[in-house]
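First up is the structure itself, then whatever we jot down about it.
With one protein chain withheld, the remaining protein chains of the complex are depicted in position.
Should a chain be cited, it is by its letter among A, B, C and D, assigned in written order, with residues numbered from 1 in that chain.
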Amino acid sequence: MQSSPVIIPLDVPKDKRKKYLHNYELVTHRTGRLMLLAGDQKVEHLNDDFYGESIASDDNNPEHLFRIANKARIGAFATQLGLIARYGMDYPKIPYIVKLNAKTNLVKTMQKDPQSSLWYKVEEIERFQKNSDLHIAGVGYTIYLGSEYESDMLHQAACLTYWAHQYGMLSIIWGYARGRAVKNEKDAHLIAGAAGVAACLGADFVKVNHPHAENSATALKEAVAAAGRTKLICAGGKEENAQTFFQTLHDQLHIANTSGSATGRNIHQRPLDEAIRFTNAIASLTFDAVSVTEAMRIYHE
Amino acid sequence: MQSSPVIIPLDVPKDKRKKYLHNYELVTHRTGRLMLLAGDQKVEHLNDDFYGESIASDDNNPEHLFRIANKARIGAFATQLGLIARYGMDYPKIPYIVKLNAKTNLVKTMQKDPQSSLWYKVEEIERFQKNSDLHIAGVGYTIYLGSEYESDMLHQAACLTYWAHQYGMLSIIWGYARGRAVKNEKDAHLIAGAAGVAACLGADFVKVNHPHAENSATALKEAVAAAGRTKLICAGGKEENAQTFFQTLHDQLHIANTSGSATGRNIHQRPLDEAIRFTNAIASLTFDAVSVTEAMRIYHE
Amino acid sequence: MQSSPVIIPLDVPKDKRKKYLHNYELVTHRTGRLMLLAGDQKVEHLNDDFYGESIASDDNNPEHLFRIANKARIGAFATQLGLIARYGMDYPKIPYIVKLNAKTNLVKTMQKDPQSSLWYKVEEIERFQKNSDLHIAGVGYTIYLGSEYESDMLHQAACLTYWAHQYGMLSIIWGYARGRAVKNEKDAHLIAGAAGVAACLGADFVKVNHPHAENSATALKEAVAAAGRTKLICAGGKEENAQTFFQTLHDQLHIANTSGSATGRNIHQRPLDEAIRFTNAIASLTFDAVSVTEAMRIYHE
Amino acid sequence: MQSSPVIIPLDVPKDKRKKYLHNYELVTHRTGRLMLLAGDQKVEHLNDDFYGESIASDDNNPEHLFRIANKARIGAFATQLGLIARYGMDYPKIPYIVKLNAKTNLVKTMQKDPQSSLWYKVEEIERFQKNSDLHIAGVGYTIYLGSEYESDMLHQAACLTYWAHQYGMLSIIWGYARGRAVKNEKDAHLIAGAAGVAACLGADFVKVNHPHAENSATALKEAVAAAGRTKLICAGGKEENAQTFFQTLHDQLHIANTSGSATGRNIHQRPLDEAIRFTNAIASLTFDAVSVTEAMRIYHE
Partner (left out) sequence: MQSSPVIIPLDVPKDKRKKYLHNYELVTHRTGRLMLLAGDQKVEHLNDDFYGESIASDDNNPEHLFRIANKARIGAFATQLGLIARYGMDYPKIPYIVKLNAKTNLVKTMQKDPQSSLWYKVEEIERFQKNSDLHIAGVGYTIYLGSEYESDMLHQAACLTYWAHQYGMLSIIWGYARGRAVKNEKDAHLIAGAAGVAACLGADFVKVNHPHAENSATALKEAVAAAGRTKLICAGGKEENAQTFFQTLHDQLHIANTSGSATGRNIHQRPLDEAIRFTNAIASLTFDAVSVTEAMRIYHE
């Protein structure tokens, strides 16, 4: 993967530029692309993603996520601070992204628009990083544009990005449109809007939904462009089978020119060994620009 | 009771690790299991749990709780700071958990979703500990997942856990699902979700409801696993008789592999002497892994 | 009146214990009982209590309250800071309790549940005390349990008590049940609940409503017990005539074993001279445990 | 006008007493009475008061207010900081009161109860005073008693008064009853209630509505008494003609014994020269206790 030089944003103080660059290169493997193991669902979806008929029994143990992140090739593992604090001593080599807000799925949009608040100040994450000596490469935050609580979340996301940069850390925004006012969350034009908002917020990466559209990878181009120098990453499609999943990701990377992927359930619901191989296939698609055929070979290795 | 070594979370600063370990061992009796005398109901249930036909007359005096905690074998006594400040000078040996939020039972969920706010910052508890020389081993907090106020409580619980650890204190989360959006608070899968959230919040212990299920101890296994390194404790069943209560607890400990118990009304609604014996029986079940028969013997001693 | 030694709560720092003790003895006259001249109604009831047909014309001048507090025998005079700041220079001997929250009676519960917020931080009261050299013995706060805003008020009441004690001042909680969820504010069991909450908040004194019950003084016993070491004070009955009022108070003190009284309108709606004699009678009932006959004598003196 | 000595409230620190006294005397001309040029309507009523058929064309220029304040005899000119910061350099001799909250008239009470929030901390006003060298004699704030947002406004008004006094500045409360719960905003008894609340808040002056009543000046007596040492000022009546307006003010001052007046539209909607003469007439009525006839002479001078 060829990579253009990293553009360090100007809210990173001069004496933190080196640290920022280090974090950026750590999670992108110097490719400019990010492969994110997204592991924040224990709050977002409670235990629905971790226990059930089609889910590997390994997955109900939170450590499963750390085992994957430790053994597989990833850019960074995004999860809540509580888990990192409890397992990090056994997995010190993983690059972590601390997800700073979360909500459960119990209250539905029809009852109340989504509201998800900051759990910690970035300063507390910096303090944690210093005390733990872990690789806390950045922080993450979800905004729900179109929610009646949008203004709180925009404020928190802007602040958090500013302060992450002040400390030389990355900021990753999960940018979704959701709320009673939102008719089609997967509309490509709306997704482009969310990508543009993340750019205005100063995010280094924005994770958006894969659009529902006939040529979805083509439709995604609008969002990649709208994000500008903020790099756009995207989940793979719904997992029907690995081949389709990898093809969708390959199209995102090569047709839409996305800068990587964020995958959660599709990875951790598999047994450890398979999860690692699946992750490695995604990593090769992302970092090495391999073909889908090569990805399938890695997965079945 | 054999015990695995305590895993000190990484948000405990290096110079507070010894204090954290001391607090952990103090309340677990070095068994890895916690036996909590839960005494926060004077706010949660007003005087309903302390005065009435089937309640020992001793119980209407707040000191009753301290007398039990003082004479019986317990892990820790959880109650509000106001009571600890007023009685602690006479009961300096009790290990205390300061319960940091509370609400009354007057406003029902049908009127408004549950909302329970932090009474103090952890810093104020640390200050109190230093001034009082009491054993303040940790802090407690109740979250209501599925409440429309969930985001406030998640934020407070995350912060409180972080700062408890900063000061070398434990964090215990009472994790319940409650709100208009919640159909079945005692669903085993939902309880597992709450346990997982507590793990993400970084709690040392999570107190959950005993599930309503045919094989409730078996059903509880999902939650114990989902909590990972956060230890799960559970109330005994509704008190029909001591034998049933102890059996339920024994099953939790040995079938579901829970890490202890939190008991309130079942203890303090008894006269002092009986309450002490009942508590001791729970303590032996929890710390010594005795049989139900042995527990009954202790209770009737 | 015999008095047991004062139990200084443990949130009073060691170097403030003397000051706390001084304040406690000042307002209790070393009897363990408090006689409170409650003068916060100019906000709570606007001018309804101060001007009207059956109200002495003296009462519409705020100074009337200070004149009574100055000439009569009282434990302390509770009112807002603004009045104390404006009249205190002429009445420097009065022991004051600064009432820290207040609301008007315009918005009724049927429109919106009661909400009453802190006007000042305790730190500002401490600063005022130092600058004014007045006897600011403590602070007061009203909580409305069962209000939808209960969580804010519980938080403020807990903090305010903690910080009052940090500065060696007393905390007095007006503990009422009120809100759409509350069917009977004067229910003895509910009043006991409020008393228990005040104990959990760490209040030195809790002022509750006199219960509506056949044997109201007997019914009040539950609350006195539930309050534990937090001392319970109570308003006298509705003023039909002085004899009945004194009898009610006498019963509270000697049957229910309350620790004093808080009286407002029944005092200040009388002309100055009569108000002073009426106050002195209450003071003798409270501090000297005199009979109702003796109280009547003092009143008619 | 004879004047009793100024009673300096006890929340004014000893080293600010001189400054407070200076400010008090500055705005009262050592008469104990205040004549306020109220110029906060550009927010409160948007441009309705400044532009229209019966309004002098001078009035649409904000400088009109400063020209009047500069040339006419006034106690103080109350307006927003933004205007003072922009025009003050050309009008350095005017005594200013900074109005610290404001709302527009767009949202009507039937839609939502009035809510008006603090724009600045008093500390920021103090900082402004020091930097500008202007005569910032005090601060002003409007409370709407009976609004569902009353508790926020009471808190802010109490704090602002306390801190104004800490810095040696005056506090003037505009005390109105307004909200869905308020049936008659101009009821004399309710106005007396608002006056009493301002006294409890510690205000130096309270500006109330002129009551709707048959003998309105007599009806106002209740409020003047209820305000105690807090001085009550009042708007003149609706301007039908100057004679009636002056008579109403004269009655307020001499029958109700108010301590001055606050006039806005009745002044500034006139052309500059007439506005100055009208203001001077009010000033003479207020400060010199002249007759209505004399006031008319000044006005027509």
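Couple of notes before you dig in:
Quick note on the criterion: contacts are C-beta pairs under 8 Å (C-beta built on N, C-alpha and C of every residue); 3 or more make two chains touch, one makes a residue touch a chain.
All of these numbers come straight from a predicted model, not from anything done at the bench.
Here one chain is not drawn; of A:Thr79, A:Thr230 or A:Ser284, the residue touching it is A:Thr230.
Residue-wise, the contact with the chain that is not shown comes from A:Gly146, picked out of A:Pro62, A:Gly146, A:Gly168 or A:Pro211. Within the full complex, the residue among D:Ser116, D:Asn209, D:Thr230 or D:Ser284 touching the omitted chain is D:Ser116. Across the entire complex, the residue among D:Phe50, D:Tyr141 or D:Phe278 in touch with the chain not shown is D:Phe50.
As for the chain not pictured, it touches chain A at residues 7, 9-14, 145-148, 150-152, 154-155, 158-159, 161-162, 165, 177, 179-182, 189-190, 192-203, 222, 225-230. Chain D meets the missing chain through residues 40, 42-43, 46-48, 50-51, 60-63, 79-89, 102-104, 106-108, 111-112, 115-120, 124, 128, 131-132, 134.
Keep this in mind: only the chains that are shown with their structure count from here on.
Chain geometry summary: the mean Cα position of chain A and that of chain C are 57 Å apart.
Chain A has no residue in contact with two or more other chains.
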